[in-house]
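With one protein chain held back, the other chains of the complex are shown just where they sit.
A, B and C are the chain letters, set down in written order, and residue numbers restart from 1 in every chain.
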Amino acid sequence: MKNVKVGILGAAGYTGGELIRLLINHPEADIVFAHSESNAGNKVCDVHEGLLGETELEFSSEMPFDQVDVVFFCFGHGKSEAFLKDHTIPEGVKIIDLAQDFRIAGSHDYVYGLPETHRDAIKHCQHLANPGCFATCIQLALLPLAKAGLLTHDVSVNAITGSTGAGQKPGATTHFSWRNNNFSTYKLFTHQHLHEICQTLNELRPDTAPRAIDTLETGFDYMQEAGITVDFIPYRGDFARGIFCTSVVTLDKGMEASHVASLFRDYYAEAVFTHYSNKAIDLKQVVNTNKALVHADVFGRKVVVTSAIDNLLKGAVGQAVQNMNLMFGLDERAGLQLKASAF
Amino acid sequence: MKNVKVGILGAAGYTGGELIRLLINHPEADIVFAHSESNAGNKVCDVHEGLLGETELEFSSEMPFDQVDVVFFCFGHGKSEAFLKDHTIPEGVKIIDLAQDFRIAGSHDYVYGLPETHRDAIKHCQHLANPGCFATCIQLALLPLAKAGLLTHDVSVNAITGSTGAGQKPGATTHFSWRNNNFSTYKLFTHQHLHEICQTLNELRPDTAPRAIDTLETGFDYMQEAGITVDFIPYRGDFARGIFCTSVVTLDKGMEASHVASLFRDYYAEAVFTHYSNKAIDLKQVVNTNKALVHADVFGRKVVVTSAIDNLLKGAVGQAVQNMNLMFGLDERAGLQLKASAF
Amino acid sequence: MKNVKVGILGAAGYTGGELIRLLINHPEADIVFAHSESNAGNKVCDVHEGLLGETELEFSSEMPFDQVDVVFFCFGHGKSEAFLKDHTIPEGVKIIDLAQDFRIAGSHDYVYGLPETHRDAIKHCQHLANPGCFATCIQLALLPLAKAGLLTHDVSVNAITGSTGAGQKPGATTHFSWRNNNFSTYKLFTHQHLHEICQTLNELRPDTAPRAIDTLETGFDYMQEAGITVDFIPYRGDFARGIFCTSVVTLDKGMEASHVASLFRDYYAEAVFTHYSNKAIDLKQVVNTNKALVHADVFGRKVVVTSAIDNLLKGAVGQAVQNMNLMFGLDERAGLQLKASAF
Partner (left out) sequence: MKNVKVGILGAAGYTGGELIRLLINHPEADIVFAHSESNAGNKVCDVHEGLLGETELEFSSEMPFDQVDVVFFCFGHGKSEAFLKDHTIPEGVKIIDLAQDFRIAGSHDYVYGLPETHRDAIKHCQHLANPGCFATCIQLALLPLAKAGLLTHDVSVNAITGSTGAGQKPGATTHFSWRNNNFSTYKLFTHQHLHEICQTLNELRPDTAPRAIDTLETGFDYMQEAGITVDFIPYRGDFARGIFCTSVVTLDKGMEASHVASLFRDYYAEAVFTHYSNKAIDLKQVVNTNKALVHADVFGRKVVVTSAIDNLLKGAVGQAVQNMNLMFGLDERAGLQLKASAF
């Protein structure tokens, strides 16, 4: 048995499957149980079919929390909190929640799991709220500028997501006949991930002490107090994996492109999965990896930051495993040195 | 009001929508009603959204059969027969049924609506059973060889269909996240369209009088009596429109490629939408048109016929409108001179 | 012979092919010659393969200008002007140039062919410069707001184009292995279509008489004088046809959504192909049609306009044929009532 014993809740969904695909090759972690009510007793490889030949694991109806070191919540949004009302997780067992239930600071002890901003807190936390996919990609584009106090005007963000972001349940906008070769927007200016983005940007404001944000409205308020609004247009792309994002930041005055680049390089000097690219990036550079790539161009007072991640990996379970590695003192890259699909 | 007054049943589905898209530009036909129970009262362009700006038509809850010349049944399979048990269509009103309920000859007067084989019967029929999409593409590949008495060994057919063939209802195999960049088979050797294919091929056997076929089993029997089996492997392709098919026919002895080509040219000399190509074909040559293209290569005793159609047009409502044109003495091409999407 | 006799230069490229696909079904126009140096003598359907069975036309090496009423220039950018230096088109022959050579007003008599702004001038012009694809989609999103004097702050435009926008010549960014499921940006903030966009917006400024713009720099200057910059981020999408665009306009103060909608409805009341949609739009509503759809949402002081066209039709040859119809007094819709591919 390896060092870290893992339990997975909601193991039959998209993120559950991706987590299993990562952990069966993780050098330091073993899956003790993969819980799914609807699939209890079925082989994991009968649901996550690509796993045929790689694991004999079955979905369990049991949740033996006393046999594990950490539990991943791969529930839909809103179900984590409900689950914890009905069940008790032993104190010594760490929790990594992939839903949005605990991402906003409040009367709980969950640490926001973005290693690029909270690495130390993550290392010592017991409970972790894993960031949203859009939130990860957008924050990684803005963090160095926020820290430098350069977010002083409205920020214009356009981000395109793959269909896996919409989950496993079939519906009109994930129907192949509709989505193939199509393009559309949704949740214009109101996407729920704005909340956690505002929270982080507010924390990084160099001019002021961070303040508590406990609702989306409060988040917006504090941003607006600082003169910042993040105008976020999410798009449905006709690919399955990945998020590609452009963020336009208006500076008070022009800045050398090389200086902007150095802000990014410095900020991500210690980041093991986030890299600044000297040249324009494309989505497939990161698909099927835990990497994030960022690149910036400068036009007068405007900085255009391009960022890209795989929504299921750096945007979900890849980052969750990265966080697990930090929480257990493992190599941050363990189990995450993935071959890009590239094509 | 134009010459032909049309009623549509099942107007909110994929074929219903495509039929409306065709008929609003048809020079000789008008839509009198487009019936949909679930969408009664809604604008057609709120369901078939591409029609915005092209029609103010609304879905009706009424079916005023006495005001129309022809009714199209755009139901799912098996519902046409059920509908006719519960409703009476006036004698003078023609019926074009897109489902498979009346494709096999039996105790009914529906003519099988493949213009390439039944043009005269279609012109004079009152009730028409429109062929299946795979059945159309496969028959167009085999008809000239069947008529020439060359189908004397098992025929190997592989055909790939777009996702629209699976209809509007979302499901696991039409989920974008699954289907995109994926490939799979289904209904190996048992696809229901084999029945109508066998019926036609049996009719064309030059060595014998056609005999009645009223079940899939009978159809297979007669074919096997003649030493013929059609081994049909259907595939799910990762595109939305079109069927691409290869059929391998084994001859008793080799034949000049030019002779095979002339069999096809002669057979389709009068066909307005089916053309023999001198060179290899590709699917997008026919997508969004009512055309069928066929091409043949010869290797020793084996003839490989490639055929392609748009499954919603020549494979469904395009052919239905072609049949309507024939049934009403209109130009066979009326309303069907469609610009290929090409890309 | 029909009323309008047409010559096509550059007939073997993407736009040349699409123009032929349109004109062979046009009720009032005939193609007299389709010129291509490299393909002279070849059948048109051997190059634009989808046309098999629809036309026996051959590419010509001759350009008999005295036999035509209008010539379409389907050259690459910069070649139209060069061609006219070496060749003489008779005075009575109209020219429709699809390249960008004459889009900016200057010492020539070409009318900018956007029917939504220049319909009357188009009707009476002899020479026409057909707008760019991005330029069409972006202008249709902004015209009603520009005319109402509401463009008083920087405009943020994000637009995604299909691969056919990059033309027929294969290259790294149109290689299927790279582009499939990929996403990327190009020509950030510097796309050449900004020039014609600025020219039109400047014309529409209600506060001032239009002034001459003859370089991209001048265009920017005039816009900046008015406090307006169009920040345009073009993206390469992984589909073949279409442009999908979002434009964020910041108003001086908030405005009712219904009022914004009425600005669009009023502006496009007479437009036969441009329609305002009450609800969110998606790209495939317009693919393979000459339509443009626009929709607006309002968030505080920000108006988000979504617009979509088919880049080869309303963004190129569809609009060119619409312009031809206007120039020859035909029904503006003639030959352009195209069935959407829809899927």
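Note that contacts are C-beta pairs under 8 Å (C-beta built on N, C-alpha and C of every residue); 3 or more make two chains touch, one makes a residue touch a chain.
It should be emphasised that the depicted structure is a prediction, and the values quoted were computed from it without experimental measurement.
Visitor: For the chain that is not shown, enumerate the shown chains it touches in the whole assembly.
Guide: Per the touch rule above, the missing chain touches A, B, C.
Visitor: Going by the contact rule already stated, which one of B:28, B:46, B:203 or B:297 would touch the omitted chain in the full complex?
Guide: Hidden-chain contact among the options goes to B:297.
Visitor: Have a look at A:98, A:204, A:240 or A:326 and name the one touching the chain we're not showing.
Guide: The one listed residue touching the chain not shown is A:240.
Visitor: Based on the whole complex, identify which of A:114, A:286, A:304 or A:326 touches the chain you can't see.
Guide: A:286
Visitor: One chain is left out of this view; which of B:114, B:260, B:281 or B:312 touches it in the full complex?
Guide: In the full complex, the listed residue that touches the missing chain is B:281.
Visitor: Which is it among B:184, B:262 or B:337 that touches the chain not included here?
Guide: Missing-chain contact among the listed residues: B:184.
Visitor: For the chain that's not shown, point to the residue among C:39, C:181 or C:285 touching it.
Guide: Of these options, the touching residue for the absent chain is C:181.
Visitor: In the complete complex, which positions of subunit C touch the hidden chain?
Guide: 14, 162-164, 166, 168, 170-172, 174-177, 179-181, 238-240
Visitor: List the residues of subunit A that touch the chain left out of this view.
Guide: Missing-chain contacts on subunit A: residues 14, 17-18, 21-22, 25, 48-54, 162-164, 180-181, 240-241, 273, 275, 277, 281-282, 284-289, 291, 293, 312, 337-343.
Visitor: Contacts of subunit B with the missing chain: which residues?
Guide: For subunit B, the residues touching the absent chain are 154, 156, 158, 160, 177-178, 180-186, 188-190, 231, 233, 235, 237-242, 244, 246, 248, 250, 280-284, 287, 297, 299, 302, 304, 306, 308, 343.
By our rule, only the chains that are shown with their structure count from here on.
Visitor: Relative to subunit C, which chain's C-alpha centre is the most remote?
Guide: With centres defined by C-alpha atoms, farthest from subunit C sits A.
Visitor: Closest chain to the overall C-alpha centroid, by per-chain C-alpha centroid: which is it?
Guide: C
Visitor: How far is the middle of subunit B from the middle of subunit C, if each middle is the mean of its Cα atoms, in Å?
Guide: So the centroids are 36 Å from each other.
Visitor: Between subunit A and subunit B, what distance separates the C-alpha centroids? Give it in angstrom.
Guide: So the centre of subunit A lies 47 Å away from the centre of subunit B.
Visitor: For subunit A versus subunit C, what separation do you get between their C-alpha means, in angstrom?
Guide: 40
Visitor: Quick check on subunit A: which residues sit in contact with 2+ other chains?
Guide: 177, 180-181, 238-240
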